Every structure is written in C-alpha cells, then in structure tokens.
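Missing here: one protein chain of the complex. Every other protein chain is in place.
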Amino acid sequence: MNSETGSEDPFDCIFMADNRYHCEAYKEGLAEGTRQGLLEGMSHGRMHGARFSTEMSFYYGFACAWKCLLQNNTDAKSRKRLRTLEALAVHIQAFPHNDPQHATLQQEVEKVRAKFRQVCSMMNVPADFREYVTVAAGVSF
Amino acid sequence: MSWVKSVSVVSEDVFEEDGSDIILQNKEWNNNMSKRVKDGYRDGVDAGKDASLQRGFNVGYREGVEKMVAVGQLKGILSALQCWCQLQHPGSPAFSSISHLLQDVSRHEDRVIERMKMNVGQQPPASVGEITEAVEDLQMEHSDTGCGGGGCSKDNCCRKEQTPEEGPTALQTPCQSTTHPTFSAEESVEPLLKRCMDLVVELGLPEELLHNLQQLRSL
C-alpha cells in the first residue's frame, strides 16, 4: 500500500478513511487511557510510597533517638552501638527514597533491614517490629 | 465520537454502484468503520494506560513517601524511647506516658494509611492539579508525534510514540507545596509532635532529640 502516490484512487481513500477513524478513535482512547493510567498509578504508587516511607522513617527515627540517648556514653560497648546506629542511619540515607525505580532499591532496603535487626539485637530490643518484615508461614527443614 | 457519523458521507463519494448494493455496502462499511473505531479506541486506552501507569505510580509514590516521613520518624523515636525507658527505668511512670503517646502515633499512622487505601481506584481529590498537569504533559507529547499528519498506516503510526522518556522530561510535581490539600487539619501530626517534645523536656532527655523533632515539624 502506498498512500502517497495514489491519493486519487478510490480504494486508497477507503484505506485512508479506515485509518483515519482508527487513528481518531485511538487518540481519544489514548487520552482516556492516559488519564486512567495516571490515576490508577498514582493510587497504587501512593500506597507503596507510604508503606516504604513508614518503614524507612521508622528506622531512621529509631536510630536517631538512640544516638541521642547514647551520645555521652564512652564505654566500649556504647561506642560500638553508636557505630552501628550511625551505620544504620547512613544505610537509610544512601539512596533516594522518592524513586520507586531506583536500580538497587531492593538491595538497599534489604541492607537497611539487616542493619536494623542487628541494632535491635545489640540494644537488647525485642525486634518485634516485624510488621515490616513479614515472612510467609509454612514448614521447612 | 461525533465524527463517526461522517462515515456515510464519505462512503457515498466512493461507491457509485446501484442502489441496493450501496445500502448493503454502506451497512457493511459502517459496521467495519465502527469496529475500527472501537478497536482504535480500545488500543488507545491500552496504550495510554501502559504509557502512563508508571508515571502515575512515580508521582503517587513520591507523595506517599513524603506524607509518611514525619509520622514514621516520630514513631521510630518514640519506640526507641520506649525501649530505652524499659531497660533503664522499668516500671517508671515515664514508660507509660511514652507508650501512650506511641499508641496514639500508631493510630494516627493507621488512619492515614487507611484513608489512602480507600482512595485506591478512585479519583484522589488531592491531586487533581497534578493529574491535569500530567495529562496535558502526555497529550502534548502525543500530538507532536501522533497521526495528525496524513498517510498514517495503521500498523505503526499510532504506536510509535508510546515510549515517552522518563527522566528530565518526567513530571515536575510540586509535592512539597505547603498548602497540600491532603493534609487536612485532623490528619496533622503536629499535635503529636508537640506532645512528644513536651515529654522529652519533662523527662530531661537530650537536647538533640528536640532538634530532631523540631525538624520533623517543618516537613
């Protein structure tokens, strides 16, 4: 089909019309789809962002508060704990929080979670903030 | 879809054959065209959705992240204080004050999340501005490269622009605007922050904690 040379040919007109209707409808659909996609995406994105932020912010607040509470302790144990708390804060700030498509997001989140659990263990805090890190139930050996 | 009706006008110009055939062919033509229109519309919706879902997600994600920072950190701070208190001063009245406040903060957080959940799938009233902006943004792109010009061949013309670049051209959303409509007064974390600061002063906890809390206030 070569529409440029045969614009006077009636059959080309049919094809043209055929395409035009398809295109016009397509454009209209595109606008509607775009609107729907944005809305849907935003709703879901908002939930995911909120959940992510709830978790990371919690860790950050937790680390900062402990740092404040321990800052004047000079014993070796406290120094060690402070170092670990600092490492947790650094891990949390090591990547952008507002980019759900960040390349190493999952890895960074895992690192933060691991550090948080270490902090809990060091502080003798029962790490029952498990709501963030749920593991599937089941049997394994 | 008002322009669908123009189909018959066009077809009369094209076919110059005897009457009954014309009626039949007109019908067939109309059917075909309306199918083409339906297909086109559906393809357009699909393509539009595909192209915009991620963008919408990113915009919403950013909004969700910012919304939870203050309450999340406050909850973390109070949890740390609670643990500390339990280890240092078990059974002290301070412990129950902290726990009490922590419960209120958790409840506040749950409420905010719950409200967001209810909005999933609906038009969130919060972001009309952003959506309009985003829609315009996408439509601009499409009209630049869409099938406005003649000679569109159906297999590719309408699709080739379906990979809008992410990155610098992506939406610049003003999430930080201070008059964000989603922060209604009843959802404000401010009173909780205030209570926490009072508690920190009352318990004689380090000055730096107040600093941290003060910073959350300005978020």
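Each chain gets a letter, A and B, in the order it is written, and its residues are counted from 1.
The definition used in the following text is that a residue touches a chain if its C-beta (ideal position, glycine included) is under 8 Å from a C-beta of that chain, and two chains touch if they have at least 3 such contacts.
The definition used in the following text is that contacts and distances are computed from a predicted model.
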Any idea which of "Probable cytosolic iron-sulfur protein assembly protein CIAO1", "tRNA (adenine(58)-N(1))-methyltransferase", "2-oxoisovalerate dehydrogenase subunit alpha" or "GPI transamidase subunit PIG-U" UniProt assigns to the chain that's been left out? "Probable cytosolic iron-sulfur protein assembly protein CIAO1"
What shown chains does the left-out chain touch? A
Contact with the hidden chain (one of A:14, A:105 or A:120): A:120
Suppose we count only contacts with the excluded chain; which residues of chain A make the list? 77, 80, 83-84, 87, 110-111, 113-115, 117-118, 120-122, 126-127, 130, 133, 135, 140-141
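Everything below uses one rule, namely that only the chains that are shown with their structure count from here on.
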Euclidean distance of C-alpha centroids - chain A vs chain B, Å: 13
Inside the complex, what are the residues of chain B that reach chain A? 1, 3-4, 7, 10, 13-15, 32-33, 36-81, 83-84, 87, 109, 112-113, 116-117, 119-124, 127, 130-131, 134-135, 138-139, 142, 146-147, 150-154, 157-158, 166, 205-206, 208-209, 212
Sort out for me which residues of chain A touch chain B in the complex. 1, 3-4, 10, 13-14, 16-69, 71-72, 97-101, 123-125, 129
